[in-house]
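Moving on, here comes chain A:
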Amino acid sequence: MTDIPISHFLFVSTALFFIGMYGLFTRRNMITMLMSVELILNSVNINFVVFNKYLYPDKLDGIFFTIFIITIAAAEAAVAIAIIINLYRSHRSIDVETAEEMKY
Partner candidate 1 sequence: MNLSLLILIPLITAVAILLVKGLKHVRTIALLGSGAQLILVFVLFYFYRQERAGGNTSNFLFENNYTWYEPLNINYHIGVDGISIAMILLTAFVVIAGVLVSWKMEKLSKEFFFLLIFLSLGAYGFFIALDLFTLFFFLEVAVIPKFLLIGIWGSGKKEYSAMKLALMLMGGSALVFVGLAGVYFNTNINGVHSFDLTQIAAMNIPIEVQKLFFPFAFIGFGIFTALFPFHTWVPDGHSSAPTAASMFLAGISMKLGGYGCLRVATYLMPDAAHEYSTIIIVLACIAILYGAFATMMQTDLKYINAYSSVSHCGFVLLGIGMLTKTAIDGAVMQMVSHGLMTALFFAVIGMIYDRTHTRQVAQLGGLMKMMPFISTVFVIAGLCSLGLPGFSGFVAEMTVFMGSWQKVDAFYRIATIIACASIVVTAVYILRATGKAIMGPIVNNEHLSLGDAVWNERLAAGLLVLGIVVIGIAPFLLKDLINPGTNIIIEKIAAVIK
Partner candidate 2 sequence: MNYSSYITLIPLLPLAGFLLLGIFGRRYLKNSSGIIGTGLLLVSAVLSLYTAYNYFFVDGKVGDSYQTITAIKFTWLSFSENVSIDMGIILDPISVMMLVVVTFVSLMVHIFSLGYMKGEERFPTYYAFLGLFTFSMLGLVVSSNLFQIYMFWELVGVSSYLLIGYYYDKPSAVAASKKAFIVTRFADLGFLIGILILAFYGETLDFKTLIENLTSQQSSQFLAITTASFVGVSALTWGLTLVFIGGAGKSAMFPLHIWLPDAMEGPTPVSALIHAATMVVAGVYLVARLFPLFTLTPVSLGIVTVVGIVSAFLAAIIACTQTDIKRVLAYSTMSQIGYMMFALGVSGNGGENGLGYTASMFHLFTHAFFKSLLFLGAGVVIHFIHSNEMKDMGGLRKYLPITNLSFLVACLAIAGIPPFAGFFSKEEILLAAYNSNKIVYGVALFTSGLTAFYMFRLYFSIFWNKQTEVHNHHGEAPFSMKFPLIILALCSVIAGFIPFGEYVSSDRTTLESHFDPMFSIAPVAFGIIGILLAMWMYKKESTKAEKVSQSLGGLYKAAYKKFYIDEIYLFITQKIIFNLIGRPAAWIDKNIVDGLMNGIANTTASVSGFIKGIQSGKVQSYAIYFFGGIVALAVVFLYLWK
């Protein structure tokens, strides 16, 4: 099935990446920001898998990278959520616009 040019896969991943980035930029809710980060990481995963499968099939670097990224994503998400919850507890809001006490 190499009849689908690799650039199409990459289009998907890149687009996904920037969609995630858009979310990160615009979402005012911390948790949704976190979701956007997950999208970003997923797009990278697609990249690795695709590259590994189509370009460098002799080794499994991409695959492993993907696995580890997924694990890390979990850890990151966990810590982030913990922090968010703590923040929510300390002042009942998880709107990033309110998290600007320190500036300039």
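Methods note: contacts are C-beta pairs under 8 Å (C-beta built on N, C-alpha and C of every residue); 3 or more make two chains touch, one makes a residue touch a chain; residues count from 1.
Selection rule, in plain terms: all candidates are chains of the complex that A comes from, given by their letters.
All figures in this text were calculated on a predicted structure; none of them were measured in a lab.
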**Request:** Please name the candidate from 1 or 2 that touches chain A in this complex.
**Result:** 2
**Touching residues (chain side chain A, partner candidate 2) in the complex** = 21, 24-26, 33, 96-97, 99-104
